[in-house]
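All protein chains but one are shown in place.
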Amino acid sequence: MTIDTGNLNPTSQVSRPSGGSFFTSKGRYRAFFETWPPIVLIALFFIGLAIFVVATAPLIAPYDFMAMDLRDRLTPPALFGGTWAHPLGTDELGRDLLSRLIISIRVSMMIAFLSTLIAGTLGITLGFLAAYFRGRVEQLIMMLIDAQASMPFMIIALAVLAFLGNSLFLFIVLMGFYGWERIARIARGLAIAATEQGYATSVRDLGASPMRIYGRHILPNIASTLIVSMTLNFPEVILLESGLSFLGLGVQPPMTSLGNMVGYGRDYIQSAPWIMLVPSAAIVLTTLSISIVGDWMRDRFDPTLR
Amino acid sequence: MTLIRKHAAMLVGATFLAAATFTAPAFSQDRPDITVAVQQIVNAGALDVLREQSNVGARVFYSIFETLIDYDRQKKDLPQKPGLATSWKRIDDKTVELTLRPGVKFHNGDVMTADDVVFTFSKERFGQLPEQEAARADGKTLFTATASTATEGKVPPAEVAAVANRAWPNLDRVEKVDDMTVRFISTVADPTLEGRISRYGAEILSRRAYQEADSWLDFARKPVGTGPYKVVDFKPDNVLVLEAHEDYWGGKPPVKNLRFVVVPEVASRVNGLLSGEYDFITDVPPDQIATVESNADFEVVGGPITNHRLMVFDKNTGPMKNAKIRQAMTHAIDRDTIVEVLWGGRTQVPAGLQWEYYSDMYLADWKVPEYDMDLARKLVEESGYNGEPITMRVLNNYYTNQVSTAQINAESFRQIGLNIQIEMKENWQQIFDNTSGPRMVRDWSNSAPFPDPVASIVNQHCQNGQQQQVGEWTNEEFNALCIKLETSTDLQQRRAAFRRMLEIAEREDPAFTVLHQSAIFYGKRKDIDWMWSGLQSMDFRPENFVISTPAN
Amino acid sequence: METQLSIRDLTVDFDQGRQFVRALHGVSLDVAVGETIGVVGESGCGKSITWLAALGLLGKRATLSGSVKLAGTELIGASEKQLSSLRGGKIAMIFQDPSSSLNPVHRIGHQLGESLRLHRGMTGEQASAETMRLLDRVGIANARQRLNEYPHEMSGGMNQRIMIAMALAGEPDILIADEPTTALDATIQAQILDLLRELSSENGMALVLISHDLGVVADMAERVAVMYCGRVIETASTDAIFDNPTHPYTRGLIAALPDLEGPKRRLASIPGTVPPPDQLPPGCSFAPRCTHATPLCDVALPALLPVGPDAGHSVACIHSGPMRVEKSKAPARQSVTAELEPA
Amino acid sequence: MRPLLSVRDIKRHYQVRVPGGFFGRDALLKAVDGLSFDINRGETLGLVGESGCGKSTTARLVMGHIPLTAGSVAFDGQPVTARHDSDWRAMRRRMQMVYQDTLGALDRRLTISEQIGEPFAIHEPVMTAGQRHERALSLMDSVGLRADMARRFPHELSGGQRQRVVIARALALSPDLLVCDEPVSALDVSIQAQVLNLLDDLREQTGFAALFISHDLKVVRQMSDRVAVMYLGKIVETGAPEAVFKRAQHPYTKALISAIPTPRNRGRRERIVLEGDPPSPVDVPPGCAFHTRCPLAMTQCRLDTPLLSGDGDHLVACHAIHQSAQSAPLAAE
Partner (left out) sequence: MLRYALLRIARALVTVSLIVSIAFVILRLSGDPAIIILGPEAPPEAFKAFRHAWGLDQPIWVQYLKYFNAIFHGDLGNSMRDGRSALQVVGERIPLTLAITIPALFLKVLIGLPAGVYAALHRNTAIDRLIMTLSVFGFTVPSFVLGLVLAMIFAVKLGWLPSGGSDTWLHAVLPIFTMGMIGAAVIARFTRSAMLEVLGQPYIRTASAKGLVWRDVVVAHALPNAAIPTLTIVGFMVGSLVAGAVVVESVFSWPGVGRLLVTAVANRDLAVVQVILLFVGFTMVLANLIVDLLYGWVDPRLRTKRLQAGT
């Protein structure tokens, strides 16, 4: 008999689940946590929580976020000497911080989401136009990209917001101009790469129209890369909004947002630090979670993006 | 006298030496260097009292300049007292004669004379000479005075001329009687002349220094006055360094170097005070008082000032056309709660747009509309209000507690059935703008630079006042009374006119309603004995600055 | 013949996320002093991995077992320091894509000099003289000027010469050439192969030539090892392999090559594809594609055993040789399966 | 009879800047420099040469991917341009391409059946998705793909299977011309044979003409009715495969053939090893581009560009050959 069975003796480590392949299993937990690192799980949990809050904000907020109780101002959070009537305490007008936080998360997330959507649409459209037309059109679009990139957005926002004023709609539109140039660059680069050798050329060779090539083939293909890069845009918009709120140009009262809460709470950093620290923590936790998950997604799904 | 002068000269020389070498510890130990953290030094970027129209300038200007008639600034009722003039008297309805204080020295060492006073109130200083206007139209900063001496003169910016015009609407001329005596002569009978002479904006400048400066701007960045401190260094938005004026007529200034540094963040100012970096901080919000005072080495002083916070109505727009709506709003404001909660009870609800220091002109029995929600609701009902939105334009805490106050009031207005919408605005232009949307309710404040209703209600709400100029409000009867108040010299007539004006503007056809008296708070080292002033000036003269125990 | 390098039962497992998957299933190979051995196989058969593993170049994601002895020194489990003194010194390696295998930001001279410094302690003038000699030796004209150039300024063939010069710098006993000409044009390939041949005979250097191109291996090697799915399935002298291929896979590979000469014929192709390492069939990995497979092939793992008249000709196929066919008559599929089922 | 594809003196030049001087200098890269050939219906022309010789550029010019610098390409009498308008798109029904990089050529987000159905979706919009799927299945069958792969994605297939998908897709609309750019260079030997056989079979069944581009002489010989050897943007030798590969005349062709190692002629042959690298297409030497590496180079080679000439189908562009052909019969190598 010449059958070599020497390798077949199952050991504690070596298993042979199927066919002739050899697998050395990792510990179940080790394998699980290597695929889903704990920090990513925590981040995902926070994102889930934030999405839940966004979806149900008015339902779960214990009070109207604008309701004032001037006799009950600046009460500390429950665990720091306050009462459970206001678990996170109250602000300078006696408004319940938990309720405001919930609404603020909703508003900030909506702003970040919508403006990222706008930036994405703008960036992809311009990027594709540049990739399709090349030549002059491309030069022009590249110039716009350069212009946008050579001016810190904070400065543009500063100048423009002074003009646009306080409308939430206009604020979102403005934030929609944040980061479009990055997305446009990526979209253009990927579209050119696709047209230069890959599947886009081959689809064109089949006789597909540009609309079909860009809409049905290129866009779905580069979507994951774009979505990851938009994910990274998201926390930056939240931070930008808070920075602008700090300078008094963010979301304006009576509307509230995380940045707005921090901006108005900063005067109380010594007398009632929770007013500022609670929304700050929310900003850090959400942006941290999104960035961690975004990085993780990028590492996992998208080696093309740095 | 001469002996004193000699001494003074020596002293000046010594100071100069000390300043030049910079390392004279013996000297600096004698008197402390004091740093004041302010939100802003001057809004307009120049140290000219005729350009800086905001009240923030007042706190630094009083250390640099002085008026002929001063106030006892630390007293609550702000009585007038001799300043650079030792005495004054009415010659007639149109004329006031002042005797100048002898031996007053400007920062450049010159002795103040009648010439300086005449110059301070001259057309040239005001930038109102035809040649100046022509030069200004050409964009020049200098002009050649053809009429008199063919010397070169300076062209102040146009707004200086305009402000001077407003401050001195009836001033005909200032006459030199002799070196130490001047006369102010107005074109019409003017009961407010003494008030105007004492007001902010009437500070005496050194004629020689002004004329020798290279341009108006150069002078405005390093002006020469008679105050206890002289300007050493001025960087707008950053720092103003003043140095003791050793020849100051009122005695040796108690501070060697007085620095005003700009620290816009409240938290940073408080931090800096507590960490010992600043000796004084200004604009402490009432909510932060406890924080400062939790440290036994520091305290907060301050209180109501000669400025009232108002809510102003535009009677030409939408529901605001109905006086009942406006009246309802005036009754729905819980002023006492606002003062109690947002101001910690450290200011007060005044008796309408007037201050006690009006003395004779003060109407002690006048009141702001009482807080009565039922009455307010009734008024809204009577008005036939149909739920049309009413917008409140608010700036982002241009005034202390502005946003909070607006939100509290908006809540009350909602409760009386008004559809109130807060519109946050970024600047004053947007507040006044009536092209982008209806202008209905806005915030404002009124100061009284001198103790007479003319300084407030007339200047701000009459025909030439801003409210009527931007087209928010007008009232015929009111306007007729304005003229009477300005020109009549009969006290009873004037009081009657003022009362009727308040009735119209605050009650019958509300143009505005007073929210509360503004207040200002300073955080300071407890070991410094120092009093704040209702005129918002910071007084660092010898009688108002004593360090009880040696610092450091 | 004296053995220079000896690989015994080398296995490599790669971290595949959830588990480690075995890529090499106990490879054993010997390289004699001065010998040229060809390793052929299609992509994914483990031919490069064997040698990268031997040199400890697979990184942390791979787990090794077995033994690799270089002139008596065990390499598996050797310290980083030990390994690095051997790498580039006693044993050198060149790679498939010469242009990206050279550091783009360093000049040629610098990269060569580094090897000389490491293994022969040369610096300065001495090093640069030696560098020029080496470049000259690998047929690069104008050596002095080339020293100051960057890899991207040169053609692929030129870069491969530089890689070879760099490998020679340590005066190795054994050179592993991993697909050295795959990225090169036919005429350049011929130049490089000639150069390698010359160098190995000149220096008595053993040469391991890894290639998917049967032609290249046939041209260069004295002995050939054919690999499939992480195993050596046939090894013999070059002549024996090509004149008398025994394993059906080897036969298939040779038959699948188009000819330039002779009458045009339809190509004989091997059906199916190479299974990825995590989807190997039980039994002989080649069985699913093999035209001669019997049920036994599906379950039995053939060992690499001597076969035929030629010395050193071994093959891993239960059907190879009449002797085996007889012996392999028996076990019913079920019983074997049962026997193999892990408890 | 009119040839299906007629390529006349096509050129493709690029303006480039190359190192030289401090700021670099302008130079002309002649990727394709005067190429003419015809392909008749049902005929396969093999184009062979080393990298950088302009084979792929030729394919792109023929397909109308990039504009011509000079010359003309006519497909069934119709000029092929690089204007990607509706005419151009319509022409795709009749000319298709097979690529080297199969993973790149397939949209990785579409299933195999969708990929193969794509040409129908583009050119026959009336077809329903179900019909497309049916057609795709039958095409898959004809290229030897199992029906159960229809729902898989490209990355789940092996290289050979993917190439089958590409071929099935290209042949979906029964084109008259198939341009194959290195279709098997990325494949393993065993798979390469499968794909070559498949192409051969399909050609027999459907009768498409092909431009078959490869650097591998053996593959070209296997597939072509006629071959053309390219060097630096020009054809140096063309003719029937038997003629070109067995009786190679151009010294470059000879060197190329001799450089190919095969297991069958082990140790039995003399190799002509050429010196040096091919010159860069930017610096094409004047005269015969090959003269810098040519063992037969003469003075004339440096001056005049040799023209393709010869008797019958077997044409060579070489001064040395032409001269010796005039003077004496060519000595056997």
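When the chains are written out, they are named A, B, C and D in that same order, and each has its own residue count from 1.
Here is the rule we use: a residue touches a chain if its C-beta (ideal position, glycine included) is under 8 Å from a C-beta of that chain, and two chains touch if they have at least 3 such contacts.
Since we're looking at a predicted model, the values are computed, not measured.
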Among B:265, B:508 or B:527, contact with the omitted chain is made only by B:265
In the whole complex, of B:84, B:220 or B:305, the residue touching the missing chain would be B:220
Among listed residues B:122, B:165, B:181 or B:211, the absent chain is touched only by B:165
Touch rule applied to chain B and the missing chain gives residues 37, 43-46, 51, 53-54, 136, 157-159, 161-163, 165-166, 216-217, 220, 235-239, 261-265, 267-269, 271-272, 274-277, 426-432, 444-447, 459-460, 464, 466, 469-470
Interface residues of chain A toward the undisplayed chain are 34, 37, 39, 143, 146-147, 149-152, 154-155, 158-160, 162-163, 235, 239, 242-243, 246-247, 259, 262, 266, 269-270, 276, 280, 283-284, 287-288, 291-292, 295, 306
Omitted-chain footprint on chain C covers residues 52, 55, 57, 80-81, 84-89, 92-93, 95, 97, 100-106, 114-115, 118-119, 150, 152-153, 163, 166-167, 169-170
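Convention: only the chains that are shown with their structure count from here on.
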Chain centres from averaged Cα atoms put chain A and chain C apart, in whole Å, by 48
Whole-angstrom distance, CA centroid of chain C to CA centroid of chain D, is 32
Chain D touches at least 2 other chains through residues none
Residue ranges of chain C touching at least 2 other chains are none
Note: in the complex, chain B contacts chain A through residues 265-267, 270-271, 285, 287-288, 290-291, 337, 341, 394, 396-397, 403-404, 406-408, 410-411, 422-427, 430
Contacts from chain D onto chain A in the complex sit at residues 63, 65, 84, 89-93, 96-97, 99, 101, 104-109, 118-119, 122-123, 166, 169
In the complex, chain A touches chain B at residues 66, 68, 70-71, 73-74, 92-93, 161-162, 165-166, 248-249, 252-254, 264, 266-272
